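Chains shown are a subset, placed as in the full complex.
We just call them A, B and C in the order they show up, numbering each chain from 1.
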Amino acid sequence: MPIVVVKMWTGVSEDAVEKIISGVTKVFVELGIPERAVEVVVEEVPKTHWGIGGKPASKTMADEKPP
Amino acid sequence: MPIVVVKMWTGVSEDAVEKIISGVTKVFVELGIPERAVEVVVEEVPKTHWGIGGKPASKTMADEKPP
Amino acid sequence: MPIVVVKMWTGVSEDAVEKIISGVTKVFVELGIPERAVEVVVEEVPKTHWGIGGKPASKTMADEKPP
């Protein structure tokens, strides 16, 4: 406890994934939760499969990239 | 708001994904939610990893395909 | 197949839930999927527990309501 599931666009760098894992964990540690109890799972979804406003992000945000 | 996560068998066509994103979004727009607020994420799961009735769909529904 | 999970703010009317279930199902039926195979689950999350832009929606969108 807690379980944190992060969904992002495919293509996140390994460095960014590590920063997400450590940064999110720290948020819970600061609330008094033991570090070893925090589980963070990062899932990647292609921009073609991620719709915002009725259209795939691959079309409406063609130039934006994950970190 | 809302967040919609769709899980389907791997192999959905890009055209079907677009229709899912636009069609699902429209359902919420018709309820008065602003189009830009609707987020739809389509996740693909291999039929080998999708069990119905205790067996993988790759065995029990070998001939069925995603749209 | 498919499984659709919808997360919305707490307080959606029963009528809206029914329209979401029927409307989302129809999107998949139009793609050739049998109606009985579509499963739609609607989950409600309090606005206090739904953060956008770093703040709970209960504060930044105090006047907005689910359908």
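In this section, contacts are C-beta pairs under 8 Å (C-beta built on N, C-alpha and C of every residue); 3 or more make two chains touch, one makes a residue touch a chain.
Predicted, not measured: the structure shown is a model, and the values here were computed from it.
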| item | value |
| --- | --- |
| Identical protein chains across the whole complex (3 displayed) | 6 |
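Here is the rule we use: only the chains that are shown with their structure count from here on.
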| item | value |
| --- | --- |
| Chain-level touch network, classified as line, ring, star, complete or other | line |
| Numbering shared by both copies at the subunit C-subunit B contact, with half separating same from different | same |
| Separation of subunit B from subunit C, taking each centre as the mean of its C-alpha atoms, in whole Å | 14 |
| In subunit C, residues with contacts to at least two other chains | none |
| Subunit B-touching residues of subunit C, taken from the complex the two chains share | 1-9, 16, 19-20, 23-24, 26-28, 30-33, 50, 52, 57, 66-67 |
| Subunit B residues within the subunit A interface of the complex | 5, 14, 17-18, 20-22, 24-26, 29, 35-36, 38-44 |
| Subunit A - residues contacting subunit B, complex | 7, 43, 45, 48-56 |
